[in-house]
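All protein chains but one are shown in place.
The block that comes next holds chain A.
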Amino acid sequence: MEQVKCECGHVNPIGTVLCEACGKPLEEVPVLLDMRYEGSARRSQTYNKTIIDKIWNFFSSVKVGVWLIVITLVASAIGTVYPQQMYIPPTVSPAEYYEQQYGLLGKWYYALGFHDLYSSWWYMLLIALIGVSLVICSLDRVVPLYRALNNQRVTRNEQFLQRQRLFSRAKVEHDETAWRNIVDKLTKRGYRVREENGNILAEKGRFSRWGPYVNHIGLIIFLIGAMLRFVPGMYVDENMWIREGEMKEIPGTNGKYFLENQKFIFEVYEKETEKEAFQAAIDRIGSGMMAKNYQTDVVLYERIGPVVAGEEPKLKKIKSFSIRVNEPLKHDHYALYQVDFKLDELKSMSFHLTDKQTNKSFGTITIDLIQPEKEYDLGNGYKVQLLSYFPDFYFDENGNPNTRSKVPNNPAFVFKMFAPDRPKGEVSFTAIRQTIEPLGNNKYKMAFAGIETRNVSALTVRRDFTLWILGIGGAIFMIGLIQGMYWNHRRVWIRRINDEVLIAAHTNKNWFGLKKELEGIFHDTPFVMPIDQADNRS
């Protein structure tokens, strides 16, 4: 391995700018030293032999890392130009929608995957490459930096000292008391003072230098957590709509859990029922305008025995619970959150079988709109058959009655009404505010008699085993940030050469703070306070 030997005797890795031990510049450098990474050799720059080295070196470049971030940012920005797929109408095909709405640009937007940016392979690849860049950049810098800081000697090369930003040089009589005094003051201010041959290195806050790398470790852990979401079983995110009185399998639980919705409650703030203190606020917004509570009272059941889908399940009650916003029902790492609702969905409709002439009623039928009966017998020879049922009725493009969905939003029925005087039956098409008698005039009709409604609640089913990893990653990220932000790595070198004393100081940030501190230390001493050479030069 190629190495560079400094005149102080220390052997440095090739590419080193400042000797790890004494700090002597080993290459041509500007007057004021660039102290980044202590002038250590960034490992990657040096060897470029194998393909592995080439890949490694590519990612080791901060420039490459920054470009990856810029490209990702630009892509993210473009992704906001047209709506993402989840916001376009669910009934249309995205391939057609983007082209129809936005023309050729829309077509390319879709073709390139901008319509579902976070799931497009190249966007994920970009994020992944940023992750790779993060790992390699960090590794390539933290190791040499650690080496350099670990190998640094107390006695520093003269050139190193005079090319620090803060530096002074003066003839000072040797005075042991004054010297001790300086050491004391430095120690009191939290510096660890090392002495060697009458020279001093005072250092504090080296720990701050690891902040960025700790921060990057946090980020990597966070990315790993995000990645684990794609491992089956680690992450469940499903939605379910459940009507009042309904019992349903909870999606995402593999048929293991069932839920019964006993009641959905929607409450608002009203003037009459709230305390005095809230009156002004209610006045401002309007009584009954502000939601107070969304709540679903549910019972959770567990299925017993083997799961055969569709089979009437044997259930064991686990618990009753009131799910409210931010108060999910939690069980077995699953959480059910309140997310949406629909008030007053039609539950049943009632009709009187009526003589159109006399308006006499021969009985009432109530039709369950989820599972209507085939036939309703009213006795005395009167009965009603349900020939067809359209829960969400419309006339399709051929002019035939049809249904848009299985949700009873706009129910319509084809009835066949039987009466003692109409033994063959009369056919009537009945929808809301609409009756058609396709086979000519009828004697009887189905007169609307009322409806029953119920509420529907929407719940999100979540199970997330990655959350704690994301939490740890986030916490480490913050620790790293704090570590690097609120501590400064400060060093003061004092070297005696013959009858001169050279003082230099360095910090990785907050030069003002360092200068104030040095003033406090060198004030009223024979030593000369270091001068900021960056000021002089400008």
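Operating definition for what follows: a contact is a pair of C-beta atoms (placed from the backbone, for glycine too) under 8 Å apart; a residue touches a chain by one contact, two chains touch by 3 or more; residues count from 1.
Quick note on the criterion: contacts and distances are computed from a predicted model.
Its record in UniProt calls the unshown chain "Thiol-disulfide oxidoreductase", which is the match among "Malonate decarboxylase acyl carrier protein", "3-isopropylmalate dehydratase small subunit", "Monosaccharide ABC transporter membrane protein (CUT2 family)" or "Thiol-disulfide oxidoreductase". Contact with the chain that does not appear here is found for just one residue of A:63, A:275 or A:406, A:406.
The chain not shown here is touched by just one of A:170, A:308 or A:325, and that residue is A:308. The chain omitted from view is touched by exactly one of A:370, A:472 or A:528, namely A:370.
Interface residues of chain A facing the missing partner chain: 1, 47, 50, 52-53, 55-56, 119-121, 124-125, 128, 131-132, 135-136, 139, 224, 227, 230-231, 247-249, 251-252, 254-255, 308-311, 369-374, 386-392, 402-406.
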